[in-house]
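The full complex has more chains than appear here; those shown keep their coordinates.
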């Protein structure tokens, strides 16, 4: 260990300094730190991987086509043959509607904020702040909003469309923020080039900015939808119906959804329910993780690095 | 106008006057503003949905009792409306979650950003982001049926943790938050300009010194924002605590080995319970909801400020 | 698979919306599952918004049938009246609230109502089994119970402590049946109560205590509950049906089916079947309702 | 405003203007097509360039030179209202185009930019095909064209790029080399047949060979177009331009830097016989 004992008055003796380079210092702290950081990564993701594997094992017996071809049953004696088809279809209904409601509104809002709003104006700043705030509001509060305003005040009742609107509002900030970032990543030079050719604002936005931002928007949108798929809390407050043996057939139909179904299974004490819950979780995870993978792939593959 | 001629010079000046109408452009703008107003309507909707029952609640229960009382028993015959037990349970769970998530998340981020080779990072970063999307009901399930038996089995003393307890909910929540904290902190570390690292290496720093003395401090506002986001996710998380956290609320529980109701768990339970809607007890849900809304509001304010500072440093 | 005489044999369609107590839900779910086998065109949904949530919707006309683990309350009656909703209360099953202890508990077999009251009354200071009965060992008492927002809680507190909701507060309450099952099963000195179904489903893990309501120790069972000797903890479970709903063919048919198959349904849901007397009342109430509609 | 009404201000030497026949670099030099008088440009409260007056002669190349930050780009962008796009940017004084004040209330900036095109420092082709890059301007401005193919070909020929890309018009503009990209941007600009082309350091991101090509192209284009070019490279200004404006940054009492036009004259004169000491220092490389 050659701690340089150098005062401010002197510097390394130059004639010796060539050799001094080879007296490699051993740095145990260095190694320990690296290992500690590596351990954090391994522990965190090892535990996560272990848990997900555990769910898979737990639900293994239920992982067959019964899961999506069979309806839930109200008969404890027939749990073995039961599935979660109505919940799966309900989830697909809801998510399609969320896409239809949330994506246009979210993308248009983002265009407004990024391209049109003069952010020196108080109302635009307030708008922006409002969206950032909404992004942090707990999902259960959206359930209260849905119950009081959308189901009751607007009279939409306890239907697929109510659930879709509530979840749309819940993930709207996610779509807006992701879209804004994608739009912001389009270099100013592209806009300037377009304006310099005599294009109007909307021409510039619709023909240059949006096409370039598509990968980022797609990524954000898919992530938002997959979040909506997994949400249970607002639906609990909304009083999602928990036992349904038919698939939704319209906007005003009753529904249940996978996370809700899983939650009710979890609260039952028979072990068949626990297994069924695990099976349904694997199904839910498969959907959510597949969507997230697509999103991340799209981003990494298609997003332009300007 | 034909392609072969350039604009006639002398007439060009006056041709600049606004002549053309652009109806598409003005229509579009109306549409965009309308879309942007949806989020405002959402906030107003939330406030309305919370305000009316909350006001009703506070006409019968004093605000002072609500914010200072140490027992919350609206569903019992002897009613008490002190919200502190719910707040305490929320803080306890959040504390446990952060104790796990902050070191693991930060450590992972440092490893990924400073040590891992680019190929490893390219593989691991998306996986982290993927894991951040696991629905919370899954963590609740895992907490109750996987972590809890482990905890009970390995607990060193006889007096083990309750079946539903804040510790297990906190651990599950911590595991849930790790990817978020890791991912956002890694982003902010990656945003620390290369030039700063080079500057530090050129001053004979070791890798650990560069990480801890230059990169982490420089990325601090991003890291703090990640942690604040983690806090607000923990505070607002419902499913894990509902499934695994317990429902006790008659007293302030600070021992994480006991079960207790968080604000969110209380709301979720009452919403599916048997008490008459519209009663005072039922309205307590909205009072708690309003408090939760205010708390996350404050957290957001902190987080937004942090993110802004983090943006300012290098842009 | 089953012979459903009496009911309209034609193909019915439409919806039947049931909502309410999660305690009663297993009955309605079983009914819905059986019914689907005969009328696959009718969509029966069973929600569990709780008895309160169920009545709220019921009295707004949003649902056809309300599952209830307690009788309708004054405020709810007013709400229904205000909205012009006429209804009938139908008793569809009996339940025996069961007091359970751990299998490791070898000292207690029977508790009197008074003993239960000492344990559960508000501000009770009982924290050890030997405070319940000096002959019991020195074993810490740990209490479990259902969510305090549930009808089960209301009923138990009313019968044991004399007032709905009057209870000590320092026990582990949960909506999740597993919590009581696992909690009591895993704690030597544990004690809890819940519906008979949950005990039956977990009889391998738990031991049910006999209850002495003044005329000796009675164990909870289908028989004692049906014979009404398991007192005071056996209670009725209700379904409320509105006039307006019965006007809908498919709802009337479903309720009719529910009543005809009530024994199968109760058996499937592991509740205590109705007595013959209760059954004829049930049929009579329903007939009256149909006549009114 | 009368385009010849150029106020000569203290500290600014304007030479060779108004006497187009004497020593003018081209015999066909005409009256100014644009005119700046007392133009100041602000970014918020900060006055980036102060009080600039100079003419832009028709079908001539006017160069702006000066050290970094002296406001060359700022002034250039004020000529086709590109500054409108920068929040807080504001122009005072008058910029006229054929006598019409560009900043008058009823002037449509979109029309302005159609007539006064711009080429940027970093080549910025759209992430579209070469063909679509060139066709974009005619499409958005709603030009009535008999054959878009012909128009695209002609623009690419005029930009001396046709031979290099004619077989791959459908490939992305981003797949070209830097110099080709810059010529594509020029082709794109001339496809809408502007009268004036503004170029902001169009060669600074290019290698010497590509630079030479663009310089040749500029001389070629000045037969048909009025060109204003900003450049860091004095040799380039000397090589290609007919008129040169030299800007510098002055520091005021509050230690703020403001851009200032120091000298404007015919290029030959400015480089061989500068009127101002600061110009001389700059062109002899004494600073910068």
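The first chain written gets the first letter, and so on, giving A, B, C and D; residue counts start at 1 in each chain.
To be clear about the criterion, a residue touches a chain if its C-beta (ideal position, glycine included) is under 8 Å from a C-beta of that chain, and two chains touch if they have at least 3 such contacts.
Owing to the predicted nature of the structure, the values given are computational and were not obtained by experimental measurement.
Shown is a single representative of every chain type; counted across the entire structure file, the complex carries the copy numbers A x1, B x1, C x1, D x2.
Note that in this section only the chains that are shown with their structure count from here on.
Common neighbours of subunit A and subunit D (chains touching each): B. Steps from subunit C to subunit D, minimised over paths through touching chains, total 2. Of the two chain pairs examined here, A-C and A-B, the one linked by more C-beta pairs in contact is A-B. Chain A has its Cα centroid nearest to the centroid of all protein Cα atoms in the structure.
In terms of their C-alpha centroids, the spacing between subunit A and subunit B amounts to 12 Å.
Spacing of subunit B relative to subunit D, judged by their CA centroids, is 50 angstrom.
With centres set at the average Cα position, the gap from subunit B to subunit C is 39 Å. Counting partner chains per residue, subunit A shows two or more touched chains at residues 200, 239, 266-267. For subunit C, the set of residues that touch two or more other chains comprises 48-49, 53, 175-176, 178. Chain contacts in this assembly follow no simple pattern; the graph is neither a line, a ring, a star nor complete. Screening every pair of chains for touch gives A-B, A-C, A-D, B-C, B-D.
Of all residues in subunit C, only 21-22, 48-53, 55-56, 69-70, 73, 75-76, 79, 122, 147-151, 153-154, 157, 163-167, 169-176, 178-179, 182-183, 186 touch subunit B in the complex they form.
Residues of subunit A that touch subunit C in their complex: 71, 73-78, 157-158, 239-246, 253-254, 256, 264, 266-270.
By the touch rule above, subunit A contacts subunit D in their complex via residues 118-120, 187, 189-200, 203, 207-208, 211-212, 304.
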